[in-house]
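A single protein chain has been removed from this complex, and every other one stays in its place.
For subunit A:
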Amino acid sequence: MKKSDVPQDESNLEKADLRELCYAVDENGEYVTQHTTGWDPKTIALNNAIDAIKERVENARAKVLAKETSPIEYYMELNKMDLSVLASYVGMWKWRVKRHFKPSVFKKLSRRTLQKYADTFDITIDQLQNIES
């Protein structure tokens, strides 16, 4: 890539006043570094990934309201986690966390266990139990 060809497209980075470094060759064929504000192919990929996460969050939310899953799954998606990441944050086995997705099991959880989840998601127990609040 030539230095003059380093893309300067609009991106989410730009909004945060951030530029990253690219390596490119100058007119004499020497390697130099050049800032880039963004590049469309990857901005689109990132936006798609974010949309996919939003979709997962919305699905989880609908499932909670339909009483098919517990709010834990909703908050897990909201925090961009998956089962193994969440399990390691709360320090439990994956199968235990998965079991807590069941609304009937979730209802009977102790305050201590609920607190662990609340701390992980940085919310109160009340917010954990009631996703509308």
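The definition used in the following text is that a residue touches a chain if its C-beta (ideal position, glycine included) is under 8 Å from a C-beta of that chain, and two chains touch if they have at least 3 such contacts; residues count from 1.
Keep in mind that, in the parts below, contacts and distances are computed from a predicted model.
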Using the UniProt record as the reference, specify the protein name of the hidden chain from among "Butirosin biosynthesis protein H-like", "Transport permease protein", "RNA polymerase sigma factor" or "ABC transporter ATP-binding protein". "Butirosin biosynthesis protein H-like"
Where does subunit A touch the missing chain, residue by residue? 1, 6, 12-13, 15-16, 18-25, 29-31, 33, 35-36, 39-42, 44-46, 48-52, 80-82, 84-85, 88-89
